[in-house]
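Here's the structure we're looking at; comments come further down.
Apart from one protein chain that is not included, each protein chain of the complex appears where it belongs.
Letters A, B and C mark the chains as written, and numbering starts fresh at 1 in each.
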Amino acid sequence: MINVAICGATGYTGLELIRILLKHPRVKIKALTAKIDKPVKISEVFPELLGTFEMVCSNKLAVNDVLKKGIDVVFLALPHKVSMDYVPRFLDKGKIVIDLSADFRLKDTRIYEKFYGKKHLQKKYLFASAYGLPELCSARIKKAKLIANPGCYPTGSILGIAPLLLKKKADLNDIVIDAKSGVTGAGRKAILPLHFSEVNENIKAYKIGVHQHCPEIEQELSNAAGKKVSILFTPHLVPINRGILTTAYVALKKQAGLSELVGLYKTFYKKAPFVRVYDEGSLPEIKNVTGSNYCDIGIALSPDKKRCVIVTAIDNLLKGASGQAVQNMNIVCGFPEATGLV
Amino acid sequence: MINVAICGATGYTGLELIRILLKHPRVKIKALTAKIDKPVKISEVFPELLGTFEMVCSNKLAVNDVLKKGIDVVFLALPHKVSMDYVPRFLDKGKIVIDLSADFRLKDTRIYEKFYGKKHLQKKYLFASAYGLPELCSARIKKAKLIANPGCYPTGSILGIAPLLLKKKADLNDIVIDAKSGVTGAGRKAILPLHFSEVNENIKAYKIGVHQHCPEIEQELSNAAGKKVSILFTPHLVPINRGILTTAYVALKKQAGLSELVGLYKTFYKKAPFVRVYDEGSLPEIKNVTGSNYCDIGIALSPDKKRCVIVTAIDNLLKGASGQAVQNMNIVCGFPEATGLV
Amino acid sequence: MINVAICGATGYTGLELIRILLKHPRVKIKALTAKIDKPVKISEVFPELLGTFEMVCSNKLAVNDVLKKGIDVVFLALPHKVSMDYVPRFLDKGKIVIDLSADFRLKDTRIYEKFYGKKHLQKKYLFASAYGLPELCSARIKKAKLIANPGCYPTGSILGIAPLLLKKKADLNDIVIDAKSGVTGAGRKAILPLHFSEVNENIKAYKIGVHQHCPEIEQELSNAAGKKVSILFTPHLVPINRGILTTAYVALKKQAGLSELVGLYKTFYKKAPFVRVYDEGSLPEIKNVTGSNYCDIGIALSPDKKRCVIVTAIDNLLKGASGQAVQNMNIVCGFPEATGLV
Partner (left out) sequence: MINVAICGATGYTGLELIRILLKHPRVKIKALTAKIDKPVKISEVFPELLGTFEMVCSNKLAVNDVLKKGIDVVFLALPHKVSMDYVPRFLDKGKIVIDLSADFRLKDTRIYEKFYGKKHLQKKYLFASAYGLPELCSARIKKAKLIANPGCYPTGSILGIAPLLLKKKADLNDIVIDAKSGVTGAGRKAILPLHFSEVNENIKAYKIGVHQHCPEIEQELSNAAGKKVSILFTPHLVPINRGILTTAYVALKKQAGLSELVGLYKTFYKKAPFVRVYDEGSLPEIKNVTGSNYCDIGIALSPDKKRCVIVTAIDNLLKGASGQAVQNMNIVCGFPEATGLV
């Protein structure tokens, strides 16, 4: 049994961490914190927890108070740029940190600073971190003390495209990613663009080519390819609570057959407990993964067989955030990878 | 004043035709027909019309009965493959036919037969038809007796991409179209995939590269380019009632600047009353066009400036169907193009 | 032709006023104001207006500036408690004011102060105002300079119940109203309870028996009954953009037949252009009134025939707000009541 703390417990990813960890056979939640006015029972924030879990959530992230609870692992579900300040303070005390923010994902701080608009003040910790996409990075994750849990869009994009790059099938400069996300991906913030009536019965594209997840996807795809990969990434906001459907268009170096490509993906993900590659002719849908830690992948081809279309579906709050965070915890703690997640 | 009939009045496009034409200052609706069990007041099918319009809708499309009403224009809002049988019978009597089905859109009947799975039996009428996209084809529309009203996906796709082709800016073999459609685009049919709980909180891609609207888009884009154009088209079903957002990715022959491209589109659509080109930095959203006949267009560029991203938004039932049908009627009847549509 | 100003133009009711008045044959919009940071074209706030209406919206409500535009009628789509300060300043200049806030609806200021939590400082104007429900109050509206446009819940509730009271059919102390409202009814405010993911896939009751619309409904029903009427009113928030469905349960003084009751309503609303009473066996649905100024009414009976169930449907932004405001303007200006509304 290990003890964990969740910092940033009142957001959507915080709630999902609580839900998963409450049923996890090897974990005990010992502390909750959030930026709130005063301490409250977490079940007052999320009444779905009434009767099940009524721990008080602290209104400030006092690192020493959290440490006093005897915790082994800290989940930081904090906003970007806030996390940066807290990660070192837990790491320096020998704790394992699983950071759901973007602060330790990008290895090149100049890119971080460009896309997140803030100086990166913790470079040394950055280089000690592992990018937490288990299907591609488990060797590093196992040995890491700091895990930079991937963004939601990158998870669906990278899992969908990396196999083609690792197997040298793709043109590295002709990759288009068109992603559609549910609204929880934007967080639990009271801002007009997330007002029900602004989102409902609407779809919009935003930040075309300049979204902060672009460099994260490019970094990991470049790692997979062994060379610099450029993508064109367009996110869209869609009126559903949860889920991301990613449709990726990858030019192939040479024409390929559909069964060959499906076979490639099935082989590649053979041992991955949370990736399901669909048979030829079937495509993932968001509802197939809602509430689960799966990333579903389906493959299609353009009529001229020169371009591969990869469709992936994830629950943005699970495989795209909190589920993957627990998957990472399992790996780093030596538990079976799927513990508490199926 | 002209008299019109609407055949297929009980579908979603039928209802929109009724709504628009009831307010059209130059039109009188004289007949409604639909495939129903027995004649009913149309306000029983669509109670929104109660007190406003209570014409009886006939339960069979008896051409002579319709003709007896003294009609000038027939709108056929019939299913694909059904329309084919009725178009000639109205044309032969000298009536103007605006056909909302796909039956007379594709000039190459082999392609029609491949994508619609039925022999085309009315080839001579096909070649007399005009493809009803006013922004590109108004010269032909003006003189036509049969107007093949465009499909919903093609409308948003062609209006978004054609300017780049006409201006010779685009690589003809590197066009990816990722479209997201509301559910009325699939029609008012009782089938399980359109059940509320199958669609709600879900998104799916379907018919990747093989959708019947592919060849329609390619035909018109090829006309614009003066050469064969191939596209890769992926439609998605999204849980909203109305609207299509199309995100098109077009490789440019050479790098271009955003202001140049926005300028190109603004100039191109200067006189089009129903196309709105957005300023740099703004992108269309479905809610901006819901309930209107507009096609909104926004332009973005990939970071390397080699690929243009065109986002278009239409209301699939209006600019993507019934609104455009009335726009075509206005043109063919010599009314100002926007009559009854603003 | 008259000239109007809309104060509070950037909310949902402001947008609807603009939409309606742009098509109104007797009206010219001369001024827009809103609480915004700096003046902007209204089409930047609501891109649906692009190309159609690009008037600049002022960022402050400077009464003299508005008056300088030569306006005849002012629509105040301001928050409750704010309106109060502006109404007198326009009235004192001889302008007609149509106030969409609650500030001049309740005749008893003690009740206003209890439910709205603010001292009422403009009592004399209050008594000069007409409650703007045309189906019941048109005589007063015709002569008024200040019209207190009804709340959205009261419109659906009062129109549904008043005929039973006027015809002395109802027990005045056994009236339960269960109303379900779309989210625009709560306004265009960035607050967490209106975040898409808090509202979507959810329904909740709120302010049971203590909602600020209770006394408004009771005031008007008491006027109809000629005696004090008490109601039990429960509003619910439902994940749709627009519309209120009201289900009212009214104990009858004595058993009644359904056809008698339907007949009573049909007779009562015979001349009301915006009330549609359904035939026996049919019930209103929100989608039948969306986008229109209708209030649809359906009648059912309990199995013991002792309780009448009245279901009403309105579009909360139209008959429940801006449509009704224009209906009131028509009446007070001597235009036909339905001008610009059908």
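In the analysis below, a residue touches a chain if its C-beta (ideal position, glycine included) is under 8 Å from a C-beta of that chain, and two chains touch if they have at least 3 such contacts.
None of the values given here were measured: they were computed from a predicted structure.
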Task: Out of C:A5, C:A148, C:L301 or C:A325, point to the residue that touches the absent chain in the complete complex.
output: C:L301
- prompt: Which of these, B:G14, B:P239, B:P284 or B:G340, touches the one chain of the complex that we don't see?
  reply: B:P239
Message: For the chain left out of this view, which of C:P150, C:G185 or C:G243 touches it?
response: C:G243
Task: Could you list which residues of subunit B touch the chain missing from the display?
output: 12, 182-184, 188-192, 194-201, 239-241
- request: Pick out the residues on subunit C that sit against the missing chain.
  value: 174, 176, 178, 180, 198, 200-206, 208-210, 214, 230, 232, 234, 236, 238-243, 245, 247, 249, 283-287, 290, 298, 300-304, 307, 309, 311
- prompt: What residue numbers in subunit A mark contact with the hidden partner chain?
  reply: 47-48, 50-52, 201, 276, 278, 282, 284-285, 287-292, 294, 296, 342
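Everything that follows uses one rule, which is that only the chains that are shown with their structure count from here on.
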- prompt: If you list every residue number at the subunit A and subunit C contact, are more than half found on both copies (same) or fewer than half (different)?
  reply: same
Query: Which chain has its C-alpha centroid at the greatest distance from the C-alpha centroid of subunit A?
result: C
Statement: Using C-alpha atoms only, the most centrally placed chain is B
Field: subunit A and subunit B, separation of their C-alpha mean positions in angstrom
entry: 39
- line: The distance between the C-alpha centres of subunit A and subunit C, rounded to whole Å, is 46
Message: Counting only residues that touch at least two other chains, what does the list for subunit B look like?
response: 201, 284-285, 287, 290
